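Let me begin by presenting the structure, written as structure tokens, before commenting on it.
Only one protein chain is missing from this complex, and each of the others stays in its spot.
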Amino acid sequence: MKRHQFRQDALIEVLHKAQELFGFLDSDLMHYVARSLKLPTSRVYGVATFYHFFNLKPKGAHTCVVCMGTACYVKGADQVVAALEQCTGVRAGETTPDGKVSLATARCIGACGIAPAVVYDGVVTARQSPADALANVKGWLGHAA
Amino acid sequence: MAAKTLTIDGQLVSAEENQTLLEAARDAQIPIPTLCHLDGVMDVGACRMCLVEIVGTPKLLPACVTKVQEGLEVRTNSERLQRYRRLLLELLFAERNHVCAVCVSNGHCELQDLATQHGMDHVRYAYQAPNLGVDLSHRLYGLDHNRCVLCTRCVRVCWYIEGAGTLNLAGRGTGSMIITDLNQPWADSDTCTACGKCVQACPTGALFYKGATVAEMERDRQKLEYIVTAREKKQWNV
Partner (left out) sequence: MLLEDLIKIKEAELARRKKHTLRCCLAAGCISSQGQAVKDALDQAVQAAGLAAEVEVRGVGCLRLCGEGPLVAVDPDGVLFQKIRPEDAPALLSTLQGETSPLDRGDLQSPFFKHQLPLVLENSGLVDPDRIESYIAADGYLALRNVLREMAPPEVVSAITKSGLRGRGGAGYPTGLKWATVAKTKSTRRFVICNADEGDPGAFMDRSVLESDPHRVLEGMIVAGYAVGAEQGFIYVRAEYPLAIQRLQNAIRQAKQMGLLGSGVFESPFNFNIDIRIGAGAFVCGEETALMASVEGRRGQPRPRPPFPAESGLFGQPTLINNVETFANVPPIILKGPEWFASIGTDKSKGTKVFALAGKIQTTGLIEVPMGTPLRVIVETMGGGAPAGGQIKAVQTGGPSGGCIPASHLDTPVDYESLTTLGSIMGSGGMIVMDQTTDMVDVARFFMEFCRDESCGKCVPCRAGTVQLHELLAKILARQATQRDLDRLEELCDLVKHTSLCGLGQTAPNPVLSTLRFFRHEYLERLQPAHPNPPSAPPTPATQPPNTAPVNPGAPA
């Protein structure tokens, strides 16, 4: 798995790989990484929490990432987020208590030509209105309403 | 070693080649305020208190990491610098909970001293008043995040002097915190050698000794072995 180098400067690479395999980074995993790369655990924790890409908690079954880049923002991405927050009852960056949906915002996914963009489970979708987004996410939540 | 001559606040100063502006100024009894600087530990230039003006350079430079150069003309105490320093202190006071009257460090606090020196007697910015908690798990020491200024002196002491690498910064921006190991209670840390250097390093009341009476004598010889392994094999895990 991390046989690609065991070099200490590959810490971020290794964490990427670990997250890809396990979904998130828990204490045991970080401890293991620290041990393998011969780094203090505090160093691994410091790096893992510095970068927003790494999750220390498990993610929901589905993820919905709303792009909040400038182009998307001026085209109303904030309203999409507000609608989703209201619908799911969690704030951006959190996961619903039932573990079904993680809601997040991104700092520009570079798809400004099709703003506002939303990424549903890794699929970038163009020109989303609050209603579009709600329709998608409600499906995941399995709301009767 | 070649000597360099420069002017600091109108005073001619001679300095050794590799000295920083801060060292040269201190040798000449010219005070420059500092917060994240700690003698004997690597400097990071983070607190921005020691910023100085250099004639001919548009940018302000941190004295703690700027090397002396022949013929430099340095100003350490202009009206502008004083204003900036006051503002920086205001920002620090507003950022967390620095209530001197109920602080263990009252009267022995570098932040408090700086505020007094710079006439920062009130804060005009909104107090953020975060509730960050206090880690009292350790047998000897306490860590009050609410008083922390994130100068990282404790982290640097822990890594570069003690060599334990227990403390580190986690998170980023205003959410940065000092943590031990994997953000576990200090008492559960495998790597802490309880050397107490971090407490010595802390400029404020964020790190402190718990009640000074320790009744029983306890030894932890494993820690010695741990440090030797860390030093020699560069391996930090027990």
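Order of writing sets the labels: A and B. Residues in every chain begin at 1.
Keep in mind that, in the parts below, a residue touches a chain if its C-beta (ideal position, glycine included) is under 8 Å from a C-beta of that chain, and two chains touch if they have at least 3 such contacts.
Given the structure is predicted, the values throughout are model-derived calculations rather than measurements.
Participant: Which shown chains does the hidden chain touch?
Facilitator: Touch partners of the hidden chain, whole complex considered, are A, B.
Participant: Given the contact definition stated above, which residue among B:S78, B:T174 or B:Q222 touches the chain not shown here?
Facilitator: The single option touching the absent chain is B:T174.
Participant: For the chain left off this view, which of B:L60, B:L140, B:A187 or B:I227 is in contact with it?
Facilitator: B:L60
Participant: Check the options A:L29, A:M68, A:V81 or A:L134 and report the residue that touches the missing chain.
Facilitator: Residue touching the chain left out of view: A:M68.
Participant: Touching residues of chain B against the unshown chain: what are they?
Facilitator: Given the touch definition above, chain B has residues 44-48, 51, 59-62, 65-66, 84, 87-88, 91-92, 94-95, 124-126, 128, 149-150, 169, 171-176 touching the missing chain.
Participant: Please output the residues of chain A touching the missing chain, sorted low to high.
Facilitator: 8-13, 15-16, 43, 46-47, 50-54, 68-71, 73-75, 106-115, 117, 123-126
Definition applied: only the chains that are shown with their structure count from here on.
Participant: Just how far, in Å, is the C-alpha centre of chain B from the one of chain A?
Facilitator: Distance between chain centres: 34 Å.
Participant: Help me check something: in the complex, which residues belonging to chain B touch chain A?
Facilitator: Per the stated touch rule, the residues are 159, 164-172, 179-184, 190-191, 233-237.
Participant: Which chain A residues qualify as touching chain B in the complex?
Facilitator: Per the stated touch rule, the residues are 27, 30-31, 34-35, 38-46, 49-50.
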